[in-house]
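Read through the structure below, which is laid out as structure tokens, and then see the notes.
Note that this complex is displayed minus one protein chain, with the remaining chains in position.
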Amino acid sequence: MPQHAWIIPALPLASYALTVFVGRRLGERAAYIGIAALGLATVLAFWTLAAVGGGASAAMSVPWLRLGDWEIRMGFQVGRLEAAVLAMVTLVSWMIFIFSKGYMHGDARFNRFYAHLSLFVTGMLTLVMADNFLLFFVAWEIMGLCSYLLIGHWFEEVENARAAFKAFLVTRLGDVGLLLGIWTLAAATGSLRFADILEKVEAGELSGSLVTVAALLLFMGAVGKSAQVPLHIWLPDAMAGPTPVSALIHAATMVAAGVFLVGRTYPLFEAAPAALATVAYIGAVTALVAALIATVQTDIKKTLAYSTMSQLGYMMLAMGVGGFAAGLFHLEAHAFFKALLFLAAGSVIHAVHTQDMHRMGGLIGPLRLTGLTFLAGALALAGIPPFAGFFSKDAVLVAVHASPYRALFWVALFTAFLTAYYMTRAAALTFFGRPREREVIEHAHESPPVMTAPLLVLVVPTALFGFLGPWFQAFVGGHEAHGAEAAPVQALAIGAAVAGILVAWAIYGFRALDRRTAIRLLKPLYVLFKEKFFFDHLGLAVARLGMLLSLAVGAFDRLVVDGLVNGVAWLVLLIGRGARALTAGSAQAYALVMLAGVVIGLFIYQVLGRVG
Amino acid sequence: MNWPLVAFFFLAGVTLYSAYRVVVDETITHAALYLAIAFVGVAGFYALLGADFLAFVQVLVYAGAVMTVLLFTIMLSDIREVRGLKLPLFRRLTSPRWGAVPAALAAGLAALLLAAFAGSALLAGPEGRPVGLGELARALLTTYLVPFEVASVLLLAAMVGAIVLSKGEGER
Amino acid sequence: MLSLLIFLPLLAAVPILLLPAGREQEIKRLATAAAAAPVLLVALMWPGLGAGGPGFLYEVRVPWVPSLGIEYHLGVDGISFPLVALSALVFLVAVLASYGIRERVKEYFALVLVLEAAVMGVFTALDYVLFYLFFELVLVPMYFLIAIWGGPRREYAAIKFIIYTMAGSLLMLIGILALYFHTGANTFSIPEIARRAPELVPPSWRLWVFLALFAGFAVKVPVWPLHTWLPDAHVEAPTPISVILAALLLKMGTYGLVRITHPTLPEAAREFAAALAVLGVVNIIYGALAAMAQRDFKKLVAYSSVSHMGYVLLGLAAGTAAAVNGAVFQMVAHGLISAMLFLLVGVFYDRTHTREMERLHGMYLATPTAGVILAFAGLANLGLPALPGFVAEFFTLQGVMQVGTGFFTRIAYVTVIGIVFTAAFNLLMMHRVLMGRPREEFAALPDATPRELATLVPLMAASLLLGVWPAVIMRMTNGPVSEFIRILGGA
Amino acid sequence: MQLANFLLILPEITLSAAGLVLLLVEAFLPAERRERAVEVAGVAVVGALAALATLWKTPANAEGLGGMIWSDGFGLFFRTVLLIVLVMVTLTSVEYVVRHRLPVGEFYALLFFATVGGMLMSVSGDLIMLYVGLELLSLSSYALVGLLRQRETSLEASLKYFLNGALASALLLFGLSLLFGLTGTTSLREMAALLGEGALSWLGAAALVLVAAGLGFKLAVVPFHLWVPDTYQGAPTPVSAFLAVASEGAAVAAILRAFFVGLGPWRADWSELLAVLAVLTMTVGNVAALHQRNAKRLLAYSSISHAGFILAGIATGSATGFSAAMFYVLAYAFMNVGAFAVVAALANQGEGEELDDLAGLARREPILAFLMLLFVLSLLGIPPLAGFWAKLYVFRAAVDAGRIGLAVAVALNSAVAVAYYYGILRAMYVAPAAAGRAETGVAAGGAMQIGLALAAAGVLVLGLFPEMFIGWVTTAAGLAGLAP
Partner (left out) sequence: MPEAGVPVGYFFAVSTLLFSLGVFGALRRTNPVAILMSIELMLNAVNINFVAFSRHLGAADPVRGPMFAIFVITVAAAEVSLGLAIVLALLRRRRSADVNEFDALKG
């Protein structure tokens, strides 16, 4: 099967094309195209995974372009890493395709939604399988495009369009770093293929500084895509898109592509310790900052968005401290339970038509299935055994602990505490306590099966994937992280999680501490978190600066450059006026000029000595 | 006593003074009469240089024919020079009050030409000789036959032009 | 074959002029047929190009003015043929897009066909005088097309365009003559002079001759700061003419660099490379910034051309295989993309009679199909992968990096600023024009008509094809480009 | 002196005789039939052409008539050009002459005399011949300019031309007298031999400046150009065309002869002087033209700038520049006569001569407008029209001689010229017709049509097939004593 793996991304691509060209005639039935394609893709992906597990692997490429003597081939490779991610992506996507059928019902651009979603999955699958940087980048950008289009799905509201704009532009900022990194590496090695480049890196053929620079540049791309500080500001806004989009793109798959990039080019980072340290620190800061902000969010999707960011920081942190396998493990696990959480949140929003958690409460009643699955996801995210999140987060913590970065371990641990805290807070506000707004709860109905079924399916990996942890990490070829220290770390992790749950429950469940009092007490911190550490302000300032610069250039162009051109024309006309004034009509004046010409001519020749 | 030299200076004085009066005399009739004197002076130079025939032609054509035409025109047209003072810049530069510019140009021209002459050596050929009428006539009808014929066409053209232009509109 | 490309449109202009003015239908049909013929010819010639090695194909060579060594000499290679093909396509599209012309129809179509002949001539001429002839001939119909059928400031824009380009091309003529004399073979043949010039042009002359030729081409490209004719001309010209201007006329400048200046004066080109690279970068960044400052839709697109042509300059300056192939590819890519964008500007202008982006918002809702195509074009302009602009820019900058000197590496680092601003202004444009809800008076606009789609869809299809499979073009360009680099390398 | 020698100037003799006949016809025909004189003029021109044709068969380098006449290839070239101009001017003037009630016989007689003068200038081998030819051209021209008697401006133009012209010829004569003083000869060939390799003396420089002024006046060289716009504007339009082309052409012939042959040894000195004058001339002509609204005045300034271009060719002092100037005159003859003829065609219909009067011409009279387009583009130097090759030739000469500055000046000036030439095109094609005259057609008479067709054909043939003409001027230049 692996050698035919190219069929997997081809399926959603076909679905995209079909949906675009014949979708309009099918109406909402067009969704079945995508669902069918994704179903088939999922089956194939798992088949491939099985085959790869059995020791097979595949790579295939076709000649694409010839520049001078440089032959560029396009191709894919499927090894263990790829197969694992493929399986996850197809499965989650499939579920979300199914879910969307219900969620997007009645939407004006239902078909377009499915088309873009299909294209997105194509991009993600291509990205995973790409055997070279060029194809990788193409896929990377296609995902970015789909993200843009889907965030702006409801572009009638300018706010949504603005969010899409912001998402594209901010990630583009990272992309140029990625591009530079690709160019640097390709220029140094003469190839765009991962295999060739990494081989040269591992053989130490490239200079240390070049490797460091290249790694940092690549990481810049990852920072943008994976919403790491400081290029994270687009992700919370991206929640303007339909919730399934948030689930798929902005939680499970695309945002993880940055982490995947680091994983894909891991030998490069390993060869550049400074770059790796940067990854670790950025990851840690992101994890902490995002978690802190998440604690004060009132929008259910925003809470989840910051949580995603925080978890991505976790993954980066793991990568940065050498926990390659742990990072990827967390990536997969996170994809499952975060998709679940988002879909459940989507189900809630579908039911109550609001995203404000303060307007909810007690929804566990009418939305029992949704509530329970949400809880499962929340527990997984909080890191409570036996859910997947526990194992994957634990693997990360162990990796950090094993590294020389002591401080980062405590940061990570504190983040784990915060994670448990804000998830409990969200669950409590949404599903428990008494309903705060009567009409919200009265109109709430459980979602149709087409939406709840995917939730139930996703609960399975959320609950069970964790047990595959050791196998998975070995499978993707990481180092065995479980050492002697694993046990105390596990204990600390569980302790942090439980503490977080308890604190949150104390405030939001038992109301042992009045929320407002807490806010009053921690006023400066509250403002800091609420204002998201002022990163948005910073971003806005940069954007304004850019706009100002462009206006300045525009004015310069009009006034100075074009002014110069028109000035020359004006000058010529002026000289013309002068030349014309000579012909004033008086014949005698003409004679005078003539004679003056002669006398000046004689003068030049004789007095100025142009004659020997 | 070098009589030719005396004659030369006399002629030069008369000619140049007359020329000066031609240029400056406000009364056009006077100017015309001075012009006749200058023409005769120039004829004197020709005679001094041994070109007797040319001197004859000069008197005949210039002092005779040209002067007659000039005087006729002046009589016919009753021209008086009007010298306005509120004139545009270019005309002011040429008006008597500002006559400095024409004067400067003329003086500059004279100075530069004289300096040029002083600064260059003419070919020192063998001394020339005066040319007789017969020789001139023969040349005119042989070597210079074409220019001679052309000159007659030229006179014809000038005559036709003069007639056509002086005829009033509508007269044919 | 090539002569037909030039003379078919030219001759077709005659019956069009002779038809009575009232028979617009026939005039349009005839013009369309005349513009379609070159497309067919190009299709017929395409297989012959194969994997175009060095050397010229389909050559025609007849002495014209033997005493001065001037020949009627045409030929195409892998570099010029894609541009010929692009011209054929764009002119057909432009003719189709011109059906809406109401005034003085027959003169209009006749002029467009004359223009086509001249443009084809520029891209196929292999004799300097012939090249110059077509180069100048382009200006004549262009003047009228802008000055008669243009916008409110059309006359200013037209005369500015003409004077500007004429000044440049006359300097170029001096350069050509200097080459002619220094090579001393009494020939104006472009390849022949290129063969001789490196040895025969004295070193003290090289840079000056180069600069004289460059001046002519730089105005056309346009190289900053000689670009200010472009926004005026593009904005005032009627839509199909803006399309031709942006898609083809700008290419004449860069084509001149590829065909003439660099291969003929490789030494000077090397000396000038750094300056050219800097100019390229200035074009890229300055153009993008200026585009971003525009409120007028069409002006934005115009400045975007300034930005995109910078890549071509940069690629040529770098002179590596990837960079030069990328630069040549960019010519075609920008031709397709800018054509689409200008057509779309026209599509929206025809409906709303405004080009103020502030007033246009919500077009996605008002005209969904046109909106989608604008998004497509805008994203292509932004350099999105799987579209040709990306391929061109990627390989151009890849090539710049491959030069390996610190200078060019830094150039690449600076250039990416331009990429960010390019993204910014394109997104801003799409945001302003497409997003939100339309104004009330624009709520019930008709969507794109079949005729408009007929102009846009071929361009979209070509873009997609080239974006996914750039080898379609690069297969041809690679051979000549390798030769180009060999010469530039001084081997 | 044999009679056969007079065959060398058979065309001139024919034309002069024809002029006399015309005067007689004018005098003796009854008033209502005087316009038949036009037919006589036509026959005479054909006769002159035939006479010229006989010369093509005679030995190319015939010298005769006391050394006054050099009927060489060079002379033949310019005489041919002048006769072609005469043919075109005759054809395009018929209607104008009749409609404006010019005296038919005198008009054509004077036109023929002027042409004879110009032709003699181009074949003269002696300063005396040159001077007499020049004066014949000048005097006839002064009269021709004033022939439009119902307009005072015509006489005013005549007076200005006359006063300035007389002064200029006095300057020229003084210069010639200095040359005579330096060499003792009036024969151009002997002069060259006598000047030898000697450096330019002060007196020589003075002579150079004065001769340049005197001949430059005819060619409309700045600063001796100020009469040109006034005269061209005031003169009857066919006369303006004649002055702009034939008179300038004859001046070019005289300058080429005088400077390249007679003053050949001073080439280095005069080429600098002429280069400065050339740049000055083209620049002043161009920038002043930018402000013109009158079509004839505009064409006058354009003539000045073209004089600068021609002078630039001459100023290179090279054989290439020599033939460049010749080719330029040839090309210029067709395009400029054509342009003036279109203006005349408009004037025949009672239209004005302002640019605004051209408005909407493309609609009223598309063929006339198209011809004007052709002429203007050729004047502008757009390939492949005659003007392009002329300009290319000048460029070639300048670059070949290493005078890059001169070439750049020509280039920049050509760019400036775009503005006003396109102004004409703008008026015809872009500007809407003024109210009230939207659809009045301008029908051109038969002779005018033939004349215009001839001019257009010249512009096109010269443009598309320049080879044979280049060969012609190269040979002709070689026969004037300059190896190509």
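Which chain is which? They are A, B, C and D, in the order written, and residues in each are numbered from 1.
The criterion applied here is as follows: a residue touches a chain if its C-beta (ideal position, glycine included) is under 8 Å from a C-beta of that chain, and two chains touch if they have at least 3 such contacts.
From a predicted model like this one, the values you see are computed outputs, not experimental measurements.
Colleague: Name every displayed chain that the left-out chain is in contact with.
Modeller: Hidden chain contacts in the full assembly come out as A, B, D.
Colleague: Of A:Q77, A:N160, A:S586 or A:Q606, which one is in contact with the hidden chain?
Modeller: Checking each option in A:Q77, A:N160, A:S586 or A:Q606, the one touching the absent chain turns out to be A:S586.
Colleague: Name, in rising order, the residues on chain A that touch the hidden chain in the full complex.
Modeller: Spelled out for chain A, the touching residues are 580, 583-589, 591-592, 595.
Colleague: Which residue numbers on chain D touch the omitted chain?
Modeller: Contacting residues on chain D, toward the hidden partner: 127-128, 131-132, 135, 139, 142-143, 146, 149, 152-153, 155-160, 162-163, 166-167, 170, 173-174, 176-178, 180-181, 183-186, 190, 229-231, 233-234, 291-292, 297.
Colleague: Just the residue numbers, please: which parts of chain B touch the chain that's not shown?
Modeller: Its contact residues with the unshown chain are 2-5, 8, 12, 15-16, 19-20, 22-24, 28, 31-32, 35, 38-39, 42, 45-46, 48-51, 53-54, 57-58, 61-62, 65-66, 69-70, 73-74, 76-77, 79-84, 87, 91, 94-96, 99, 101-103, 105-107, 109-110, 113-114, 117-118, 122-123, 125-131, 135-136, 139-140, 143-144, 147, 151, 154-155, 157-159, 161-163, 165-166, 168.
Keep this in mind: only the chains that are shown with their structure count from here on.
Colleague: Using mean C-alpha positions as chain centres, tell me how far chain A is from chain D in Å, no decimals.
Modeller: About 77 Å separates the centre of chain A from that of chain D.
Colleague: Please report how many Å separate the Cα centroid of chain B from that of chain D, as a whole number.
Modeller: Centre-to-centre distance between chain B and chain D: 30 Å.
Colleague: From the mean C-alpha coordinate of chain B to that of chain C, what's the distance rounded to whole Å?
Modeller: 68
Colleague: At least two other chains touched by the same residue of chain B: list those residues.
Modeller: 112-113, 115-116, 119
Colleague: Residue numbers in chain D touching 2 or more other chains?
Modeller: Expected reply: 201-202, 204-206, 416.
Colleague: Considering the complex alone, what residue numbers of chain A touch chain D?
Modeller: These residues of chain A touch chain D: 572-573, 575-577, 579-580, 582-583, 585, 587-591, 593-598, 601-602, 605-606, 610-612.
Colleague: Sort out for me which residues of chain C touch chain A in the complex.
Modeller: Residues 160, 163-164, 224-225, 227-229, 286, 289-294, 320-322, 325, 362, 364-365, 379, 384-386, 390, 394-395, 397-402, 404, 409, 412-413, 416, 419-421, 423-425, 427-428, 431, 434-437, 469-471, 474-475, 478, 481-482, 485.
Colleague: Where on chain D is chain A touching in the complex?
Modeller: So the residues of chain D touching chain A come out as 159-160, 163-164, 167-168, 171, 199-202, 204-206, 208-210, 212-213, 217, 222-224, 226-227, 229-230, 269, 272-273, 283-284, 286-291, 416.
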